[in-house]
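Only one protein chain is missing from this complex, and each of the others stays in its spot.
So, chain A:
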Amino acid sequence: MLELYGHQVSSRLLLGTALYPSPAIMAEAITASGAEIVTVSLRRETSGGKTGGKFWSLIQSLGVRVLPNTAGCHSVKEAVTTAKMAREVFGTDWIKLEVIGNHDTLQPDVFGLVEAAKILAAEGFDVFPYTTDDLVVAGRLLDVGCKLLMPWCAPIGSARGPQNLDALRSLRGHFPDVPLIVDAGIGRPSHAATVMELGYDAVLLNTAVAKAGDPVAMASAFGKAIEAGRQAFRAGPLEARDMAVPSTPVIGMAAFS
């Protein structure tokens, strides 16, 4: 079981709720994926939380836990205000904190992120910070009260998969006891399996499922890949070698020449 801010989950997939062909397909995909946590954008999906009640009640009916996010916020103030609104609307202290630094690439503004995380953690929020794979920023986020980290593995929506495995390994190595969730950049189940094999605790994704040819089937594929990656990590993957090693004794050949 994975524990996130005192809450135990058995699925290591967190799924976004945007961009699906219809809410019915979204609901089916969530169920097929086995995800127990879904992210919801207060701003873009519910128009500032003013209404959007039907969509919200459909998500509630799935019995999953909601992780509201601050998608679309470009400043500390905006992100903090949105987080507070999300707490009111969704009735949870959980917040996926996004402070966007570049409108075009949606790259996180890590300076604003640390500042906003500090304010929100002090106000009792359970902050899930969407960050880059930078080790120093990760340390600062933990210093200001985050109990877990959500590094990207590639730019959001790019579907490129892990771009810097060394950075991801380094984060895992430096923070062995902090839940690490890869958020953003996953395109295929094999990408998700790769980061899970590195020992990451969970994966958060949205576009790769929502915009797949068959979102429900892809959600199920991701669920399986993430479980496989986790199991492989626990089983201890074999180290890679530079050359072939026969698995049976080589008799009658000059094996040591």
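Criterion: a contact is a pair of C-beta atoms (placed from the backbone, for glycine too) under 8 Å apart; a residue touches a chain by one contact, two chains touch by 3 or more; residues count from 1.
The working rule: contacts and distances are computed from a predicted model.
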>> Given that one chain of this complex has been left out, which of "Succinate dehydrogenase flavoprotein subunit", "Glycine oxidase", "NADH-quinone oxidoreductase subunit NuoE" or "Potassium-transporting ATPase ATP-binding subunit" is its protein name according to UniProt?
In response: "Glycine oxidase"
>> Out of A:L58, A:I119, A:L135 or A:V178, which residue would touch the omitted chain in the full complex?
In response: A:L58
> Quick one: which of A:R65, A:K211 or A:K224 touches the chain that's been left out?
Replying inline: A:K211
>> From the list A:A24, A:A122 or A:A217, pick the residue that touches the absent chain.
In response: A:A24
> What is the set of chain A residues that contact the non-displayed chain in the whole complex?
Replying inline: 21-25, 27, 44-47, 50-55, 58, 72, 157, 207, 211, 213
